[in-house]
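In this view, the complex is presented without one of its protein chains, the others remaining in place.
Every chain is named by a letter (A, B, C, D and E) in the order it is written, and numbering of its residues begins at 1.
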Amino acid sequence: MSSSRIVRASVVQACTPAYSLTDTLDKMERLTRLASERDRAQIAVFPEAFIGGYPKMSTFGVVVGDRSDLGREEFLKYYNAAIDIPSPAITRIEQISKETGVFIVTGVIERDLGTLYCTAIFVSPVHGFVGKHRKLVPTAAERLIWGQGDGSTLPVLETSFLPTAERATEVTTKISASICWENFMPLLRTYYYSQGTQLYCAPTVDARPAWQNSMVHIAIEGRCFVLSACQFAQEKDYPADHAVADINARHPDNVMIAGGSVIVSPLGKILAGPLLGEEGVLSADLDLDDCIRGKFDLDTTGHYARPDVFELKANIS
Amino acid sequence: MSSSRIVRASVVQACTPAYSLTDTLDKMERLTRLASERDRAQIAVFPEAFIGGYPKMSTFGVVVGDRSDLGREEFLKYYNAAIDIPSPAITRIEQISKETGVFIVTGVIERDLGTLYCTAIFVSPVHGFVGKHRKLVPTAAERLIWGQGDGSTLPVLETSFLPTAERATEVTTKISASICWENFMPLLRTYYYSQGTQLYCAPTVDARPAWQNSMVHIAIEGRCFVLSACQFAQEKDYPADHAVADINARHPDNVMIAGGSVIVSPLGKILAGPLLGEEGVLSADLDLDDCIRGKFDLDTTGHYARPDVFELKANIS
Amino acid sequence: MSSSRIVRASVVQACTPAYSLTDTLDKMERLTRLASERDRAQIAVFPEAFIGGYPKMSTFGVVVGDRSDLGREEFLKYYNAAIDIPSPAITRIEQISKETGVFIVTGVIERDLGTLYCTAIFVSPVHGFVGKHRKLVPTAAERLIWGQGDGSTLPVLETSFLPTAERATEVTTKISASICWENFMPLLRTYYYSQGTQLYCAPTVDARPAWQNSMVHIAIEGRCFVLSACQFAQEKDYPADHAVADINARHPDNVMIAGGSVIVSPLGKILAGPLLGEEGVLSADLDLDDCIRGKFDLDTTGHYARPDVFELKANIS
Amino acid sequence: MSSSRIVRASVVQACTPAYSLTDTLDKMERLTRLASERDRAQIAVFPEAFIGGYPKMSTFGVVVGDRSDLGREEFLKYYNAAIDIPSPAITRIEQISKETGVFIVTGVIERDLGTLYCTAIFVSPVHGFVGKHRKLVPTAAERLIWGQGDGSTLPVLETSFLPTAERATEVTTKISASICWENFMPLLRTYYYSQGTQLYCAPTVDARPAWQNSMVHIAIEGRCFVLSACQFAQEKDYPADHAVADINARHPDNVMIAGGSVIVSPLGKILAGPLLGEEGVLSADLDLDDCIRGKFDLDTTGHYARPDVFELKANIS
Amino acid sequence: MSSSRIVRASVVQACTPAYSLTDTLDKMERLTRLASERDRAQIAVFPEAFIGGYPKMSTFGVVVGDRSDLGREEFLKYYNAAIDIPSPAITRIEQISKETGVFIVTGVIERDLGTLYCTAIFVSPVHGFVGKHRKLVPTAAERLIWGQGDGSTLPVLETSFLPTAERATEVTTKISASICWENFMPLLRTYYYSQGTQLYCAPTVDARPAWQNSMVHIAIEGRCFVLSACQFAQEKDYPADHAVADINARHPDNVMIAGGSVIVSPLGKILAGPLLGEEGVLSADLDLDDCIRGKFDLDTTGHYARPDVFELKANIS
Partner (left out) sequence: MSSSRIVRASVVQACTPAYSLTDTLDKMERLTRLASERDRAQIAVFPEAFIGGYPKMSTFGVVVGDRSDLGREEFLKYYNAAIDIPSPAITRIEQISKETGVFIVTGVIERDLGTLYCTAIFVSPVHGFVGKHRKLVPTAAERLIWGQGDGSTLPVLETSFLPTAERATEVTTKISASICWENFMPLLRTYYYSQGTQLYCAPTVDARPAWQNSMVHIAIEGRCFVLSACQFAQEKDYPADHAVADINARHPDNVMIAGGSVIVSPLGKILAGPLLGEEGVLSADLDLDDCIRGKFDLDTTGHYARPDVFELKANIS
């Protein structure tokens, strides 16, 4: 096919090296260069909480009705590992994007005064940091450590990919991000569809097999490309004293987060992945015209909606 | 587990015998008795358009800007095969339900003056006909023959299943129906979730493999049981002159609708099916408490919603 | 002073007997009768989660990124101990109120489809159930089990206390409820002040000494009577296998929630309590004119506000 | 703990010497030097109206509907004791700050054309005068002599404390000021919290015991350090003919303002004070990380807010 | 002149009988009937605080930095003498208006939860209570007892006067009210002019001779009729123990408020009054066309404004 509306995209399956910001940024640079040089990627999606880390299995010393001092110290440590926007870490990511020419979408733990947020940021090789999305509802124990985003960070960004050696034409598309179980929020997805998202990024740490069903469903429902990047992490990737599933069976190679990164087309075809059991970079050609082809018979916020019966009020600021 | 909150449910995979109403009702009675007697079912879900038929492959003589006389005649025939509510056909279904003790959810082609609707009806062995749902958006060529439902036929019915030989206690639950691609309508689903649906019935004729992903996704998203009943139909099940996929390769055994009926639990576990390549009845025990266990960490219209950011206005009358 | 604008109020310090609804309602009846007969109370405030129970020290099997099956079972049990509104439990409370003539404000765990809420209900001896307030933000691990209330359950109820043997005149006042750490939410408090609350009920399980400072502060800030009812609970009051602070030092008499119920006047004077180390009923005469005397020099939503600089937008429905 | 994020802070309890500007500035210099040399303070907070004086017990000849000529003369005298910003008095305070290296927050009576304001100023040893806050609502008789501030003087100043002999690292924090009963204004406090205040300065002349409750409450509510500096003044500190509580019992040692200066930590712990019955300087180490430890479970303008229900509109210019 | 655009207007000079609401309403009825029957008045303006009373000479026990318990009791008494809107007192005034056919503008002390306001109400014989204005800035010691109105109570009411025996035609005009020293607020007046006020009511208790200058100036500046109603009160009109100017020279006939009610035309001509030294009712014919005649050469919010240089932003809700 000689269509000129093709974007080369990667999803990166990787984990945060023991909460070290420097190591994580180095790792991001290495993997982005890999996506760029090996796969000619124009966009790369990293997992949820890649910057800052996902404290799997921790409870932060919280029980109903009580918090421990140790838990507060753990929170302070986690707080200090998070990043402000803007900050030198953002600058570094902008630099990685600029040097590789790769548009980066990555999960970060964002610090805003007293509250942390599970955020996805968008960094363009041309314009630098261009937007962020804060997770709207943390899941279960995440509610102990992360605040809730709101209508002010729900961007659907119009983005242009510059011509490359392989592709002669500039291509413009729209990008959004939904983090982990946000992908189970039908109104959030509907909002994104209504704004025309075509590259639906889904950074996550949900590595259960059932996750794959949802990625395919969303691609079909939204007639968009789904780019799901999951962490793959083992006990050795966490600080030595971190909580684990079974404290009596600690082993560096025990899997903490199993991966499952995947790329799906608007008609539900799996273009790459799911990748399981290792870190790695998956890439695929995304023919943006497939979004239009799909909307011929299903446009859930267009001809296939019933605004007279169901109206979605989105409080976006 | 000896929980007393279990419902025994069946999905019926079957087709309409050549648009014959009498034959179809007889078939319904036979299959309902099978579900009841063999599987001890308390509820049985039949496919989309089971009563009235799904005119797969037909165009009703319609091209852009023109309609043929022949197509009008075909519509007349189809119209006459449809049923009024109430009507003797409904009475017959009530009788089947009462005699078998099985709550019936079935797709019907409903006639209302000059317009046909693709409808699902709910029939209780105790209360008879208790509600109906008209498909909100017909898909593609269906728009040539069916009208659109509205907010007046979106029931979520609180239903009690009487004690049986196997189960000593009356069990109360909530039931809804979404027909075929309505299942891709996120706002409709959200509305049903918000009303507490636990037995989410999905009569369909979509037999593509990707359908399975959506059924699993919906079960997880809504923390409800998904009961998807698809038709399995071959060319021999249609009138002799009916349109087919390849007019040059007509064969009575050619598959028109491939099936794929399935039952999924609120945590995404497939309890029965998918059934492919034949008619049949699938059954499973549904532990209603699994809905609560699932909502512990995901209630998309409760603790996992963000009504401040996204509000669903439903125009229900 | 022979003012006729006096209300006799009680706060009840008590715990939920091992999640048993029947026992809890019996206990409520006994304590309400005590307040009525011994103290001539016209209103009695019970603690947070008195109906339904406060699962102190439990984690419901939740760690970051994972939930256990056991935790889901614990949630199911807790879910089943909660009450619907309306329901027979509500009817029973209405009956207690009617028979004793005592207006009851009590914490309940409210069940609404798939989500539980930490709710305070208002029950009048004359009108029965007259309103409810759902906690807006659960604290820490409470976020694992309770949803968030919203602007539809923030009543400030105008209430009349009928003449009694001791007091010849009907007295009208306004009542609101803020549950536990909601009392640290300055905008919620401001909203209540702006609606004229005079009996500011604060059901809680926060038994830390610092709580007393906040109760006095709020009374002064809002020029209202603060009626704070805390649970007093020991390990023996919980089911045998319930989580405790120190699993190696289980003892039936170990304190789980230490109490601290108190009644404070609009000028910051402590009228009764704090009660520590035991269950009990505290009572005091509330001279409603003290609200006016206090507002003479401080009315934070009247003459002491600056609506030109700070405007509180309340999304109340 | 060897945290490097510690600030050494003082609150100064002192009164204005008989409205004499020169004497007051000399006193400020002496007390600032004491805070610096004895206690190694990096910041010192002085009471409300320390510069200019607090005319306790005076009525300025005002009754409802009438003003006396004598009252106008008293006002003129008071007006002349107030200071302009900038003015030589400000220059002098900048010099004191620069020479001692102590960041100064002090109450002043500010003159702006025809109106006086009760103002708090912020003076940095490096940058000199960096901001001011005018009291928004004067209390009771203060309304006879002071105007109202507005949204243009509500700074929350990001401030860096330079390394000292004791501490090797520069520390950055945020500072605000609320004067006397402004501390009872929940919307003002909320605004300050939302801007990230960590050193919440509360210059006051409210010496009632109940004041302590509010200081602890605010520290907890805002998860900030509260630095409350109150005047301690006796009749001899006022001009000879000044009004007193009991004109028949004049005595130089009679207490006019009783003090009560205090420093409280973000978790509600009293770090120094309350100081009663004398002038003096209280100091404490403030570990700024305690703000983060505290926000772990309470951030009233972050994860513990409900902006969908309550929105604070601040008209700041 | 036989113009049909004439309104017959009265200003009533009277005081509040010793804070008695019943007596005051009786007095209002008597004086309104006098205005109606003797003078054929269609509108009557009563003084500031006529309902509720003006506590001249009182200090409510307030000195800078302190309030006495006695003062709080006095405030409570004053609070109880104030009226809610609506309330039986309003109903009574509506009845007086209806029975006499006189449109009433009167000062009232309005109670709104914890704060009192100095309010002017507008009562129509046809429509009853039609609006109110709360004084924006209390003067001096009034700030101790009254809150501030805001942009929500600044009505300029279009009002029709029905035909009478003397005048055959219905006349429509616009009415506003500015209370006492509000008349010195140039922006408030400008706003009223900009809304077309023609009957500029000025209820007051300012009885100084200089007041007359302002009334004439405003009439000219605004090209409107000024109807200023002042109280005339003696010591005997207050409760026996009320504060007085000279406690050593108490005499029932001592003047507390000296009167000075007056009616001025849009060109500055005094049509009635000033009335001094007694209670009474002044009346005059107001030829509304005089407003137009005056605006020929001066329309300060029209052709004589400079909106390019000075723009008045009014925050009216």
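Here is the rule we use: a residue touches a chain if its C-beta (ideal position, glycine included) is under 8 Å from a C-beta of that chain, and two chains touch if they have at least 3 such contacts.
Source: prediction; values computed, not measured.
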Requested in this report: Give the labels of the shown chains that the missing chain contacts, considering the complete complex.
Outcome: C, D, E
**Report entry** Omitted-chain contact residue, chosen from D:L76, D:V126 or D:L162
**Finding:** D:L76
**Report entry** Omitted-chain contact residue, chosen from C:E29, C:E73 or C:D308
**Finding:** C:D308
Requested in this report: Using the touch definition up top, pick the residue from D:S4, D:T22 or D:T115 that touches the left-out chain.
Outcome: D:T115
Report task. Just name the one of E:A41, E:A120, E:A207 or E:I220 that touches the chain not displayed here. Result -> E:I220
Report summary line: chain D residues touching the chain left out here are 60, 62, 67, 71-73, 75-76, 79, 112-115, 144-148, 150, 315
Requested in this report: Extract the touching residues of chain E with respect to the undisplayed chain.
Outcome: 136-137, 139-140, 148, 150-151, 154, 181, 184-191, 193, 210, 212-214, 216-218, 220-221, 268, 297-298, 300, 304-306, 308-316
Query raised in the report: If the missing chain were put back, which residues of chain C would it touch?
Result: 306-309
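We take it that only the chains that are shown with their structure count from here on.
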Report task. Determine, among A-B, B-C or A-C, the equivalent of interface C-E; equivalence here requires over half of the contact pairs to be the same by residue number. Result -> B-C
Query - Copies chain D and chain A - interface residue numbers shared by over half, same or different - result: different
Query - Centroid distance [mean C-alpha coordinates] between chain D and chain B, Å - result: 71
Report task. Provide the C-alpha centroid distance between chain C and chain D, rounded to the nearest whole angstrom. Result -> 36
Query - Numbers and ranges of chain D residues touching at least 2 other chains - result: 140, 297, 306-309
**Report entry** Pairs of chains satisfying the touch condition
**Finding:** A-B, A-C, A-D, B-C, B-D, C-D, C-E, D-E
